[in-house]
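Note that one protein chain of the assembly has been removed; the remaining protein chains are unaltered in position.
Moving on, here comes subunit A:
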């Protein structure tokens, strides 16, 4: 079977500052792939380049058998790529419900039943539906960003530092939710993180990223042992 996502020799950056120096990776459908790296190593840039917010200067991205390297962001989204961005990017003056409806923005018809179905896995959001997105706590916003992404029924979710600045109880809740969703929805996911516990509990395999390159696969045994030295410096 051909991989769901195949990235080859990908380069990108901001203006003339190169960030990604030739990233290559492939993942199968149903896989949860972790990418571990410190700040400034190119994790977020990689996510944004796969999503199309930052143009690739070299290399290629194939998704679900199609070359998407030159496609606009909204086209990639409609093919089934979803991003839960760093900083969550909730629409602050839209209500929680309206934020979720934005997950259906690309659909021909707005099917509210999809929202209700997603909300079953996010009970915490149900009583917040009328609240403005900007009034939620960081953790609640993170759950909302994930739920909003799920409303679009993506084939592959890019999860960019979901634990950043989030209280531990919500991190636990997110791990449980994602594991439950995985069993039921046959999701595929790339998780970019610095939080060892989170990435270990969810990923099938973990790659390390350093200075814009994938430097290899991280040994699972040592990850589980919580060997902090594993994080590539």
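Here is the rule we use: contacts are C-beta pairs under 8 Å (C-beta built on N, C-alpha and C of every residue); 3 or more make two chains touch, one makes a residue touch a chain; residues count from 1.
As a working rule, contacts and distances are computed from a predicted model.
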Query raised in the report: Per UniProt, what's the omitted chain called: "Homoserine O-succinyltransferase", "ABC-type lipoprotein export system ATPase subunit", "PA2779 family protein" or "Branched-chain amino acid ABC transporter permease"?
Result: "Branched-chain amino acid ABC transporter permease"
Requested in this report: Would you indicate which residue among A:9, A:55, A:70 or A:92 is in contact with the undisplayed chain?
Outcome: A:92
Report task. Return the single residue from A:27, A:51, A:114 or A:128 that touches the missing chain. Result -> A:51
Report task. Would you write out the residues of subunit A that touch the absent chain, in ascending order? Result -> 51-53, 72-74, 77-78, 82-83, 85, 89, 91-94, 98, 101-103, 105-106, 110, 132, 134, 148, 152
